[in-house]
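Only one protein chain is missing from this complex, and each of the others stays in its spot.
The letters A and B name the chains in turn, as written, and every chain counts its residues from 1.
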Amino acid sequence: MPARFEDPLNLIIAGVGGQGNITASQVVAQAALIEGFQATIGETYGVSQRGGSVMSHVRISRSEEVGPLIPRGHAHLLVGFEPLETLQVALEYGRPGIRILCNPRPLYPIGVLAGDSAYPPAGKILKILAKHASPLRIVPATDLARQAGEIRSMNLVMMGALAASGFLPFEKAAYEQALQILFEGPTREVNVRAFEAGFLALSRPRRNRPRD
Amino acid sequence: MCLGLCPYIEEKDETVAFLSDCKAAQGRCWAVCPRTETDLDSLRDLFLPSLSDDYVLGRHRSVWMAQATQASLRRRGQYGATVSALAVFGLETGRLDAALLSAWAKDPSRPLLSKPVLARSRREVLDAAGSKYTGCPTLSRLDQAVRDEAERLLVVGRPCQIVALRKRTLLEDDSFPRNRVALAIGLFCMWSVPYKSLRSLVEPALDGKPPERVDIPKGQFVVAAGGRVHAFSHDAVRDLARPACRLCCDFTSELADLSVGSTEWKDEWNTLIIRSERGARFLEAAEAAGAVRLRPFPAERLRILREAAYNKKRRALREIAASPDNSYLKISRRERDFFRPDRLPEPAE
Partner (left out) sequence: MDPVLLDEPGRKVLLMGNEAIARGALEAGVEFCAAYPGSPSSEILGVLSRAASVFDLYAEWSANEKVALEGACGAAFTGLRAMASMKQNGVNVASDLLTAVALTGTPGGLVLVVCDDPGGISSTNEVDTRHYARLADVPLLEPATFQEAKDMVRWAFDLSEELELLCMVRSVTRISHARGVVELGSLGRRERRARMTPDQRYASLPPCPKRKELKEKLARAAALFEASPFNRYRGPSRPELMVVTGGTGWWYASEAVRILKVEDRVGILKLGTTWPLPESFLLRHLTAARSVLVVEEPDPFLETNLGALLLKARAAGGRRIPAVFGKLSGTIRGPYGPGVGEMNPDIVVEALRERLAIPVPSSRQAFRKRLEAEIDFPLPGREVAFCPGCPHRASYWVMKNALRLDGRDGLLIGDIGCYSLGFGRTGYSLSRTMHCMGSAVGFASGMGKLERFGLRQPRIAVVGDSTFFHACLPGLVNARYNGSAFVCVVLDNSATAMTGFQPHPGTGRTAMGQPAPSLSVEAIAASMGIPVRVTDPFRVREATDLLYESLQKNELQVLVFRHKCALLQSREEGLPARRVVVNADICLGERCGCNRFCSSAFGCPALVWDAGKGRASIDEVICSRCGLCAEICPAGAIQVIEETES
């Protein structure tokens, strides 16, 4: 599928520690390799894995060796596992023309739960993102993951949606091969199902909104 | 009282603590606490209506000498065992179905610790008999007792606890059927000592034996345990008193239905103050049934009683005035003036 390809293509996967950010980034990077691209991934690891904000910077290039950190204002793609994280990363790294996928289900910071700060209405966040993204596609990945039988495979649902979105110039087969390489056993089955669910969700024709 | 109302507050060894910080601006804990804003005049009007004010002893009908008629009760109870006799009478005649009292916790590692108990029988009342002198959080059990366990409840407490009980009753709250508190008996109290302080001073001497009786005869603080009597300096114990007690104006539990204390004169008798209509009726019935006997209260003893109450209140008001953080008591200017340091103790009325 034809898609814009800026070289290097900068993709950020943004979420909360524990959402499977790192696994997701490996799926994309592996697909890139299969398609003959170079890929570099930069991760936030360590303490933030305990419920803090995490990002994976995935950089894809035909030829260049690129460093693991995406400069501010240089992200072409943003896959957000959580609305607040998506907004934060869009602010920091977004640029005109940014394509965004977002799972709209909030995860509340403990400061919010304690009543010391307020989580903004998710609808408001999505509205702002929609206005400035080209485009924003919303993927109810948690629900889809639940339907696929494993609630914690939301990250793979998002990868399926990414595959279907056309944001990256990779064939679906490349992703599928990546899943075979990265996983085995029951984990592979679950992840493949989740990936399919995400892919299907975004390849269904959209009736109401015109494509950007 | 706050303990029974709120999951944020717990108590251990009589230390009451917020285990987590609550962000509520004013909760029920604040509303019922006897050391937060307390409008004494309103409370008097509500619970002791149509009685004239007595700034020293609180509104009351009469003052008596009283004692349990049964010697067996007097052996277990404090002085005249009047409170025990009234509780037993109430339970045995069905006027009460439970009594909220404080009993020794019978914890071998903590001989002097007491705990709230809900007594339903003579045996259980006797088990709880005797003064404790520490700040047992009896009312932590109140809400649960009233909600689930009793329909005609007797509450026995220190003056501060009686105030809390009255404030609780006033609170708009469906979960507290206020008509289930049948009777409130208040004890006389000059101060109480936090358990942990008493523990350090007294428990080592007890050698692990459970206490049988605690008393404050002239100049001494006495604990009988394991067949021996251990005496401590009264002043040494008094110096350990809870800081909040210094702010307390109420010697005789002026908001109770009946108030009971020592005579400081005759060891077999109590001082009994009859306050409310409800208290009067209950006592009449108890006397008629032969559970308690009354004698007139000598004028000279009354003068001494009033002097003690007056002095406590005057000291406390001075303490309250000394710091803006201490001001919690709403009383009339007239009442406050009554206790001005330049006034002499007034004669018996």
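Assume a contact is a pair of C-beta atoms (placed from the backbone, for glycine too) under 8 Å apart; a residue touches a chain by one contact, two chains touch by 3 or more.
No experiment lies behind these values; they were computed from the predicted model shown.
> With the missing chain put back, one of A:V16, A:V139 or A:V157 would touch it. Which one?
A:V16
> Tell me which stretches of chain B touch the chain missing from the display.
Touching the missing chain: residues 5-8, 10-13, 15, 17-24, 27-28.
> Residues of chain A in contact with the chain that isn't shown?
Touch set of chain A with respect to the missing chain: 16-18, 25-26, 29-30, 33, 38-48, 50-53, 65-74, 84-85, 87-88, 90-92, 94-96, 98, 105, 107-115, 117-120, 124, 128, 131-132, 142, 151-152, 154.
Here, only the chains that are shown with their structure count from here on.
> Centre to centre, by mean C-alpha position, how many angstrom separate chain A and chain B?
About 67 Å, centre to centre.
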